[in-house]
Structures are given as structure tokens and as C-alpha cells.
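Dumping the structure here so I can ask a few things about it.
Up next, chain A:
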Amino acid sequence: MWLTSSSVGRKLIMSISGLFLIMFLAFHMSMNLVAIVSSEAYNAVCGFLGSNWYAVAGTAVLAAGVFVHFAYAIMLTLQNRKARGEQRYAVSENQKSVEWSSQNMFVLGAIVIIGLAIHLSHFWAHMMLPELAGNEELLLTADGTTYAATDGAGLISYTFKNPINVVLYVIWLVALWFHLTHGMWSAIQTIGWNNKIWMCRWKLISNIFATVVCFGFMAVVVYGYFA
Partner candidate 1 sequence: MATIDSKIPKGPLAQKWTNYKNHQKLVNPANKRKLDIIVVGTGLAGASAAASLGALGFNVLNFCIQDSPRRAHSIAAQGGINAAKNYQNDGDSVYRLFYDTIKGGDYRAREANVYRLAEVSNSIIDQCVAQGVPFAREYGGLLDNRSFGGAQVSRTFYAKGQTGQQLLLGAYSALSRQVNKGTVKLYTRYEMLDVVIIEGRARGIIARNLVTGKIERFFGHAVVIGTGGYGNTYFLSTNAMGSNGSAAMQIYRKGAYFANPCYAQIHPTCIPVHGDIQSKLTLMSESLRNDGRIWVPKKLEDAKAIQEGRKTANDIPDEDRDFYLERRYPAFGNLVPRDVASRAAKERCDKGFGVNNTGLAVFLDFKYAIQRLGKDVVAQKYGNLFQMYEKITDENPYEVPMKIFPAIHYTMGGIWVDYELMTSIPGLFAIGEANFSDHGANRLGASALMQGLADGYFVLPYTIQNYLADQIQVPRMSTDLPEFAEAEKAVQDKINKLMSIQGNESVDSIHKRLGHIMWEYVGMGRTKEGLETAMKKLKELKKDFWSNVYIPGEANTLNTELEKALRLSDFLEIGYLMAIDGYNRNESCGGHFREEYQTEEGEALRQDDQYSYVACWKYTGENSDPELLKEPLDYEETERKTRNYKN
Partner candidate 2 sequence: MEKLINITLKVWRQRGPQEKGAFETYQLENISTESSFLEMLDVLNEKLVKERKEPVVFDHDCREGICGMCSLYINGHPHGKDQEVTTCQLHMRRFNDGDTITIEPWRSAAFPVIRDLMVDRSAFDKIMQAGGYTSVNTGGIPDANAIPIPKPIADEAMDAASCIGCGACVAACKNGSAMLFVSAKVSQLALLPQGKVEAAKRVKAMIAKMDELGFGNCTNTGACEAECPKAVSISNIARLNREFICAKLKD
């Protein structure tokens, strides 16, 4: 199968899975913004995405997307290290035009994955997971308050009251921003949907998109902290 056996095929898998995750991020971010406008509306969205079959199926596909993207990242990185040879350069520096993020995608991706794990433990573990387990009990927190699995808005304000979490999320989102600025246009380039004229345009679109998404997420974090 050329998708897995050729370098361009493997890159295409990275590209398609990456674009899929990008679309999910856009969706997730717009959903989050609802929390700033209205807690009820946000909880309604959360309810809609609870343990319904389509939400579960969507989550499974999403998890598969993350897995494929991550597994191929490891595989490609190992192959690339091997192709580079055993002897490393003693002195190496980049020309200005080479994006820092492009050289550190794997590290940035790893930070994003760790952030994701933290994020899942904060939210998913208290929302969809208990519902799936048929466990409708309320989340009892250290300060004695309780949150229902459907009360996403409440969970947001609870989580981001903690400044440590805010800092962790900011680090996470900054890494995500760098990852996206390169990842998005790079995905387009890998599909082959690029040329001399569109090169700058795609890079600009990627920067704008990454900024909007990350600010969108950040807004909710900040809102949660102050709310």
C-alpha cells in the first residue's frame, strides 16, 4: 500500500490526520466560546455531546486520528533520524526563513499530547467517561462542591480557578499555536495543494487560524479564572 510504504504516502497520512484534528480544534474552540456567552447554552451543547452514539463514535474517530497522527510522528521521526546519519554536525544553524516550529514539531506535538492528557483528566474524565460508565454520580471536589457530568460550565470555572491549571493550559496552547502555524500549511503542502503564489497565503492563513484557535481557547481559560 503506497500510503504506508512510500515517504509521500506516510506524510499524507500525517497531513490528513492533522487536518482532521485541525477541523476538530476549530469546532471545539467555537463550542467553548459559548461558555463565555451563556453557561446554560454551553451545558446544552455538552448535553448534546454527552454519551449519545454519535458523540461516542465521533470521540472514537477522534482518538483514532490522534493515535495515527502520533504514531506516524514517532515513526517518521525515527526514520528521519536514521536518514540523517550517525555523525551529527558539530556546528549547525538555521537560515532566518526556517521556522523554529518546523524544526521542533515532534517536541511541540509531545507537549500537546501531554496537555491533552491533562485536559482529558480535567474534563472528559468527569463528563463523557462517567456517563459511558453509567455512573451518574456527581463529581465531589476538594472544596466540597459537586458538579454534574452535564455541567460543563461549572467544571470550567472550577478548573480554571486554580492558577496552576491556567499556567499549564497557557503552556499547552502556546505549544499548540507553534504546532499549528507550521502544521497547517505543511499539511496543505504535503497534499500538494500549494504553489509559489499560495505559499505565503497558506502560511498567513495558518498563522491567523492558529492565533484565532489558541486565543479562543485561551479566552475560555481566562474567563474561567475570573468568573
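Picked so that all candidates are chains of the complex that A comes from, given by their letters.
One rule holds for everything that comes next: a residue touches a chain if its C-beta (ideal position, glycine included) is under 8 Å from a C-beta of that chain, and two chains touch if they have at least 3 such contacts; residues count from 1.
Note that the structure is predicted; figures quoted are calculated from it, not measured.
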item: Complex member touching chain A, one of 1 or 2; value: 2
item: Chain A to candidate 2 touching residues, read off their complex; value: 2, 5-12, 76, 79-80, 82-99, 102-103, 105, 182, 185-186, 189-196, 199
